[in-house]
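To start, I am sharing the structure in question, which I have written as structure tokens.
The complex is shown incomplete by one protein chain, all other protein chains being positioned as in the whole.
== subunit A ==
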Amino acid sequence: MASGGGYGDASQKVDYVFKVVLIGDSAVGKSQILSRFARNEFTLDSKATIGVEFQTRTMVIQHKTVKAQIWDTAGQERYRAVTSAYYRGAVGAMLVYDITKRQTFDHIPRWLEELRGHADKNIVIILIGNKSDLEDQRAVPTEDAKEFAQQEGLFFLETSALQATNVEEAFLTVLTEIFNIVNKKTLVAGGEDEQANGGGNTASLTGKKIVVPGPGQVIPEKRVCCSS
């Protein structure tokens, strides 16, 4: 149950902590994507998320150690009591829908609106069509989602948490992008220094120590990719 769970060493030196939030309709597989990424697990008997949950996983990007702190919340979040706390300090967001349920895709603009209303405006966003293993039940054509992502300047991938398809890639896309943006900017406080201070804040819940991408950042348009 420790962070990373054998999937990264918890005690290792951390250069960056990136907070990423998962959002999307109920039952699209947000928690499954998270558990696939953080623990390489898929539970057939998962339950609806209540309140918030989170997992961490440490990975190496361009020889730097990055700790991803992924927050997950209930899909039915019109009643979120933790909106501001949830988005506070988030530098990445994964917008998830279910490729077999059209409605979950149709709701994506609403989620995007909420994201833009509450999160930092330079947050890196990836659109994710989950359950790509259920090709025979597909209700959202890849092209539709790709087009939408291009319009909105989002990354896009289709994933299958069940088959572990593209989950790693999706997170890496977001984290690498954040990493590149952060790296381009001059860091206010070097990652190593933080660690030298005893690591007290290396995993701050609000991600305050993270340099948020500046206003000049442009989300690359051509980095859109898809699985099929």
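The rule is short, and it goes like this: a residue touches a chain if its C-beta (ideal position, glycine included) is under 8 Å from a C-beta of that chain, and two chains touch if they have at least 3 such contacts; residues count from 1.
Keep in mind that, in the parts below, contacts and distances are computed from a predicted model.
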| item | value |
| --- | --- |
| Complex member absent from the view - protein name from UniProt, among "Ribonuclease H2 subunit B", "Presenilin", "Rab-GAP TBC domain-containing protein" or "RecA family profile 1 domain-containing protein" | "Rab-GAP TBC domain-containing protein" |
| Hidden partner chain, touching residue among A:62, A:76 or A:150 | A:76 |
| Selected residue (touches chain absent from view) among A:52, A:134 or A:164 | A:52 |
| Chain not shown, touching residues in subunit A | 1-3, 10, 26-27, 44-54, 56, 69, 74-76, 79-83, 85, 198-206 |
